[in-house]
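Data first, discussion second: the structure below is written as structure tokens.
All protein chains but one are shown at their positions in the complex.
Letters are used for the chains, namely A and B, taken in the order the chains are written, and counting of residues starts over at 1 for each.
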Amino acid sequence: MRNVHVTRLSCSGVAAIVTRLSLGLLVLAGIVCLVAGQARAAGAPPSPVLTPLEQALTQIASDDDAVREAALRVVIEQGDSTILPRLEEIRANADRSVRLAIKPVMDLLRNRAKLEGPDPDARRSAATDLGTLGKPLAIPWLEQAAAKESYKWVRYTMLESAALLKLSGQDQAAKLGAVNSLGDLASQNAVPALKDIVAAGSGAEATEAQQSLADAANASIERIETWAVWSTAIETLFRGISLSSILLIMSVGLAIVFGLMGVINMAHGELMMVGAYATFMTQELFKAFLPATMFDYYFAVAMPMAFLVAAGCGLLLEVTVIRFLYGRPLETMLATWGISLVLMQAARVYFGDLTAVAAPAWLSGGLQVMVGVYLPNNRLFIILLSVICVITIYAILFRSGLGLRVRAVTQNRNMSACLGIPTRKVDAYTFAFGSGLAGVAGWALTLIGNVEPGLGQNYIVDSFMVVVTGGVGKLAGTIVASMGIGGLNKLLEPSLGAVYGKVCILVLVILFLQWRPSGLFAIKGRHADS
Amino acid sequence: MSERGSIIYLEGVVVDYDGFKALNNLNFIVNYNELRVVIGPNGAGKTTLLDVICGKTTPAAGRVIFGKDQELIGKREDEIVELGIGRKFQAPSIYANLTVWENLDLSLKRPSKGVFSTLLGASTAEERAKIDETMATIGLSDYAQRRAGSLSHGQKQWLEIGMVILQDPSLLLVDEPVAGMTDKETEQTGRLLQSLAEKHAIVVIEHDMEFVRQIARIVTVLHEGTVICEGTVDKVQSDERVREIYLGRQKVHG
Partner (left out) sequence: MADPHDVNPQPGRDLGLAFWLTGFVLLVLMPLLNVLPPEDSWLHLSDFSLNRFGKFLAFAILALGLDLIWGYTGVLSLGQGVFFGLGAYCMGMHLMLTIGKESVYGSDLPDFMVWNQVKELPLFWKPFYSFPVAVLGSMLVPTAFALVFGFLAFRSRIKGVYFAIITQALALVAWLVFNRNETNLGGTNGLTDFKQLLGFRLSEPGTQRALYVLTVLCLGGAFLLCRWITRSRAGRVLIAVRDSEPRVVFSGYTPANYKLLVFVVAAALAGLAGMLYVPQVGIITPAQIGVLPSLEMVIWVAVGGRGTLAGAVLGAVSVNLGRSVLTNYFPELWPFILGGLFVVVVLLFPDGLIGIMRQARERFGQLKAKATALPEEELG
């Protein structure tokens, strides 16, 4: 480095000194810059030969669009998830346009990595994402992954995404293949793109190729939509059945109490609420006193709790109020409604308006049965539960000694008393049992609904309609009616909305009762008019 | 009015309750102005017989003819009442919260029992006389303003009979009128029925053989939904089959 020589000061005045000083400083500054620039250019150690990938990485941040694009392309082709951290670094330091360009690349690489990962759910979501990113070079990745894939629905998503990507490509043959396979797959997601193809093919300047593609697309759309109708119907049916199942459990409890005992319990909905809150309390107790690993078991424990608490409340109710009102159904209605008000307010005051019950992990998720038909596990569980309930009740009522006694008391109280059956106890326990069933319904309900003080109200009117329609005295009537009303509810919902669906059902019930005033399966024969 | 021919004619009537045949191919004929008593063990189908006649129960098979040719099956209960069949129920079914007079007033046969005529109309002197007369027949003239629920059991039964009479039926169906009555009341009821038999045909269901003896001319015995014997009281009591099914009962009532 050459030293700067300071020019000798002449005796010509300060101005001259200042001028010379400034000049000197300027020269100094210029030299410094030059030197720095040169040092920069020449200061880095001689670089080793860069791999194309590494080179591309460096070029990403360049200002030149073309360079950047080329670099990104290389990165995609050759990169994998290991370079993600570096990309992240570059992204953090780059300006906006670079950031925008890098992001999709990062997504692609991430998804590609997930595509080969161990978790089937991750693979599936990766496939879905790749399908929407619109990068055709993901196609071979998807197809490769699909070939290796063992889970049916993950493979489905991979193939679907591959086909979707092919649609936006240039290869006509591939496009045609894609259109057809999307039809085979009955893919709902493909419909918009297929519709675009149809539109392109029907224009005046459409080429022959476009037209034939459009025809194929039409055919595929038809296939997809036909399937969609079926799958929606099945799903609706399923949802209807699961709704009916809860309604069934509620109604069976109500029917036992009303049909066998002639007691109308308006607080039945609140007993369901009691069961739901018992489930909540069990969950809280588990959280507070037991290790987290045991948490999922709370649900199993909550069922007997819900049953017992609700049954206990029912027993209390029977002993203090109901037993004085046998044979007076209208009065019972009113008194139990009063109890229902009290229970609701008590819940509101003690628990507040909304509480959340977390479903146990083993009940989350579901079964994909067919394209477009996804059956959540919790609803399947509820259906299973209701079937078990009905079978158990049937077994108890009609095949056990206890059930025999219950039926005896309801058919001829005095005679039963003469035979030594403790009629009061039978009354109390039957009522408690019916109430317990409501509690179980509440327990099941926590899986699909919120726990709040008014939850019983949503089901009570429907349950009564079921009892009225199904007729009193035969279990079959309750089952058929709850299937009917629950199913009808769900069927009418999409077209009429929940409210008008209910209106419709009410009108239908009234008309139905015109034809059969005692319900579907009323007991025939001489019995006291209730 | 004594006419020949039957007032009620049942042929091949079957009533089936879920497999249990309450009436099994039943044939039953009563003539005008006859006082017939129907007996039989519990579950023999006696009350079901009455149910079929008044339209409460529809038989699964058979014919029920009233008078010359009035087919009763398919008619509503109130239509059958209009035709002239009155029924007194097993348990006294009177209007407990109304007075004796009001009970009878409601039962009186009137040209119109529609809503508006009852709302607006008042009773004529003729109607009032008829009610007073009936009250005398049933022996409750002194109880006209009493709340019907406060009457004795026997009085309630008579009131109900009076209510049925006021409808001017040609056929009267009476289901166990003397159950729960004292001996004296039973005798009074017997006389009441006999006096009524002069103007109406009556079918009485009863268990009390003493009473049956008092009033009956012809007795029909039902068992498991069919008629097993029909005739005078003596004939029926000495019939082998009847004795068999009533094993032990004779000792109580006989």
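FYI, a residue touches a chain if its C-beta (ideal position, glycine included) is under 8 Å from a C-beta of that chain, and two chains touch if they have at least 3 such contacts.
Please read all numbers here as calculations on a predicted model, not as lab measurements.
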Contact partner of the left-out chain, one of A:L53, A:L325, A:A408 or A:I421: A:L325
Hidden-chain contact residue, picked from the options A:R155, A:R239, A:R405 or A:K502: A:K502
Which of B:D78, B:E133 or B:E244 contacts the chain that the document leaves out: B:D78
Sole residue of B:K46, B:R87, B:K130 or B:H223 that reaches the chain not shown, by the stated touch rule: B:R87
Selected from A:A300, A:V461 or A:A476 as touching the chain missing from the view: A:V461
Touching residues on subunit B - with respect to the absent chain: 54, 77-78, 81-82, 86-87, 89, 93-99, 101-102, 105-107, 109-110, 113-115, 118-123, 128, 145, 163-164, 167
Hidden partner chain, residues of subunit A it touches: 258, 264, 321, 324-325, 329-331, 333-335, 337-342, 344-346, 349, 457, 461, 464-465, 467-468, 499-500, 502-503, 506, 509-511, 513-515, 517, 529-530
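Methods note: only the chains that are shown with their structure count from here on.
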Euclidean distance of C-alpha centroids - subunit A vs subunit B, Å: 68
